[in-house]
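Heads up, one of the protein chains got dropped from this complex, but the rest are sitting where they should.
Entry: chain A
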Amino acid sequence: MQVTMTVNGTQVSEDVEPRLLLVHFLRDTLGLTGTHWGCDTSNCGVCVVQLDGLPVKSCTVLAVMADGHDVRTVEGLADGPELDPVQQGFMHEHGLQCGFCTPGMMLTARHLLDTNPHPTTDEVREAISGQICRCTGYENIVRAVQWAAEHPKDVATEGVSP
């Protein structure tokens, strides 16, 4: 079945089997391996991408259900060479250890900050409650999101060297 969707701002069109899951479409068909694939049961949240701007678990969405919709993966966070404040926050606050959960965490954080620019610690924790960090590095992840909240785009690009 032919599907056409916008992925990170670019329209893609592919012929897929109806049972193909969005996570595998992104990884295997499009080669966007930044979206990770973990528990396969909608629990761990490493497969989180934004679908029409909302974080969703892409292991529980069929690729055909995303037909005509807008998908954003971690590859679509940076603006060219310029990192998103959320990415800078994760770097600045060491918001990752093994990095496996990081792409999904960052897409959730981006959505949170887009809808609630100054979240409390509890609101950050609630937002990522469906995403498991097996390194249990949550403290730094929460700090990273709050760093990004304090450094919106125009501020974040100044004085931060990777």
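One rule holds in what follows: a residue touches a chain if its C-beta (ideal position, glycine included) is under 8 Å from a C-beta of that chain, and two chains touch if they have at least 3 such contacts; residues count from 1.
In this text, contacts and distances are computed from a predicted model.
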Query: Can you tell which of "Phosphoenolpyruvate-protein phosphotransferase", "Binding-protein-dependent transport systems inner membrane component", "ABC transporter permease" or "Carbon monoxide dehydrogenase medium subunit" UniProt lists for the chain that's not drawn?
result: "Carbon monoxide dehydrogenase medium subunit"
Query: Touching the left-out chain: which of A:M5, A:L32 or A:V56?
result: A:V56
- request: Name, in rising order, the residues on chain A that touch the hidden chain in the full complex.
  value: 1, 17-19, 21, 24, 37, 40-43, 45, 48, 51, 54-57, 60-62, 64-65, 108, 126-127, 129-131
